[in-house]
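Removed from the display is one protein chain of the complex; every other protein chain stays in position.
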Amino acid sequence: VFDLTAEIVDWEIEPGKFVEAWTYNGVVPAPQFILDRGDDIEVRVVNNLPLGTDIHWHGVHTPNDQDGVAPYTQDLIAPNGGTFTYKFTVVDDAIGMYHAHNHAQIQVVNGMFGVFRVGENPIPYGQTISGVTIPDSLDLAVDMPMILNDAGTIGLSLNGKSFPATEPLVLNQGEWASITYYNEGLTSHPMHLHQFPQLVYAKDGIPLDQPYYVDTLNVAPGERYTVLMRADDPGVWVWHCHILNHVERANGMFGMVTAIIVNEDPTFDPAAVPIDPTNWRNTAGEPIDRTLLDGIDGATHNNSDGA
Amino acid sequence: VFDLTAEIVDWEIEPGKFVEAWTYNGVVPAPQFILDRGDDIEVRVVNNLPLGTDIHWHGVHTPNDQDGVAPYTQDLIAPNGGTFTYKFTVVDDAIGMYHAHNHAQIQVVNGMFGVFRVGENPIPYGQTISGVTIPDSLDLAVDMPMILNDAGTIGLSLNGKSFPATEPLVLNQGEWASITYYNEGLTSHPMHLHQFPQLVYAKDGIPLDQPYYVDTLNVAPGERYTVLMRADDPGVWVWHCHILNHVERANGMFGMVTAIIVNEDPTFDPAAVPIDPTNWRNTAGEPIDRTLLDGIDGATHNNSDGA
Partner (left out) sequence: VFDLTAEIVDWEIEPGKFVEAWTYNGVVPAPQFILDRGDDIEVRVVNNLPLGTDIHWHGVHTPNDQDGVAPYTQDLIAPNGGTFTYKFTVVDDAIGMYHAHNHAQIQVVNGMFGVFRVGENPIPYGQTISGVTIPDSLDLAVDMPMILNDAGTIGLSLNGKSFPATEPLVLNQGEWASITYYNEGLTSHPMHLHQFPQLVYAKDGIPLDQPYYVDTLNVAPGERYTVLMRADDPGVWVWHCHILNHVERANGMFGMVTAIIVNEDPTFDPAAVPIDPTNWRNTAGEPIDRTLLDGIDGATHNNSDGA
């Protein structure tokens, strides 16, 4: 039996700034569940909140009476000490999440959310996408959640923290990372990673037969997208929501910003496994007349040779 | 000739709560057009509103003078009794909609919208998607619109009603349904169906060569997405926008919530036509080190066996 206690705690959202977070076990995000298919889970919830609650296992197949939708599939777990035990077998792979369903508009955005994973990442090994072949085998240096929020007491945040309290991801040059975005907020967030194309290979945990590359990925509330990237270039590369007032205010950056910090590895040879999908060229058809691009008022044709 | 009368009526948006709806023929959504390619249609509009109007056939190919964009393609249909007759041949299949184009920011969100369908659903019969093969033939138990709105006098609603006035979809275990989302509001809505993966197979009525599965589908204003699902598990499964304050307020659920109610069928054998796309496993590449998932502050590795 795993115990989850729903409780209000003081949470340091930015260095020195505390908010009243609604949590499972005092942390935001909540503890991660990482399981194998076929596992039986038993989760005992103790509700120390002033409001009733329940837990929905979002993106996870469960019997109806474990789906966590009070008052339809169960009774509300009473405030101030009520308990309920969820018990089911995880029958399918999942890249899911769990959170309150009743009073969700208060409880989820205030911090009651966590990751629920079953099975392995469906990485498209050996598949060629936009002209780039993913290796038949690769070692992930990190497989991490990036949980988005924007409301409640937590507010604009990544994994429960607002910049500069957000934790950067540190990689060595040439390392691979898989990242799953989970949106637990009330607004879509277009997540922009500088420099490194993100290969989107699963949506809501279900593998995409046709993965695709992006540099900015729009994630709506309730959605999950899983991406693969390789840290080819050394340096500090910021990684943030591209809604500019979600990441910056008059006195500087805050909120939904973090960075990928890539340490140089002099032995790294990007040509050994070419991964840049922007290395495309049309091989068929006619070349395009570039003067066509000059149609807009105020625009000037310009290149490095002249102008 | 089909008559559409633009008129203001009292509309029961929630049980006992009436709003002033702007309608075609007194209903929200408006009457559906369900046509065959090659049909000639003639629609006589009588405008009993206090403002001018017109009708745009969104996603439908028409001659320019039938496109319904006053004052460019026609004159405004005068308020208080003006009339106009649209007349054209439907030359292409469509999963479209029709609504006011002039004063649209008032008239559409207040209720003047309806479905316009030409031809059959482009279901991807026999195609294998995320490892699951759609049958070569299937009977749809229901083929329904899910029209989203969030503004005007109608406000947050599904097919013109706010929960609990929204009508649940009732299916027997094992039945198939096709659902088309139409967004007639001012905001994107990520539509989350509990338990059953949604196979997205058409965008704006145009078949996708590569359908994909989701559990949460973000639908922006003006967009249509058509999905296929099968009701494998009995129970009451809620179905809602995942922007939490679009579905819940302090005193409980409202707005963009409904449910799929699945009646048990003891003879149903899901293994006969396996449809669960989360039944994937990587068959190539190296297994992933699960300890990688522990990188986030506050997260604890946990599974059912220990912790």
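We just call them A and B in the order they show up, numbering each chain from 1.
We take it that contacts are C-beta pairs under 8 Å (C-beta built on N, C-alpha and C of every residue); 3 or more make two chains touch, one makes a residue touch a chain.
In this text, all values refer to a predicted model and were calculated from it rather than measured experimentally.
When the full complex is taken into account, the listed residue touching the unshown chain is B:Leu138, out of B:Val46, B:Leu138 or B:Val236. In the complete assembly, the contact with the undisplayed chain comes from B:Pro221, out of B:Gly155, B:Pro197 or B:Pro221. Contact with the omitted chain, checked across A:Gly26, A:Pro79 or A:Pro190, is made by A:Pro190.
Remark: the omitted chain is touched by one listed residue; of B:Val19, B:Ile55 or B:Val108 this is B:Val108.
From the options B:Ala94, B:Met191 or B:Val214, the residue with contact to the unseen chain in the full assembly is B:Ala94. In the full complex, chain B contacts the hidden chain through residues 2, 25, 27-36, 39-42, 56, 58-59, 61-65, 67, 69, 72-73, 92-94, 103-105, 108-109, 114-115, 117, 119-123, 125-126, 136-145, 159-161, 167, 186-188, 203-210, 218, 220-223.
Against the chain not displayed here, chain A makes contact via residues 129-131, 188, 190, 192, 194-195, 197, 210, 212-216, 218, 233-238, 242-245, 247-249, 259, 276-282, 284-290, 292-305, 307.
Simple rule for what comes next: only the chains that are shown with their structure count from here on.
Averaged Cα coordinates give chain A a centre that lies 26 Å from the centre of chain B.
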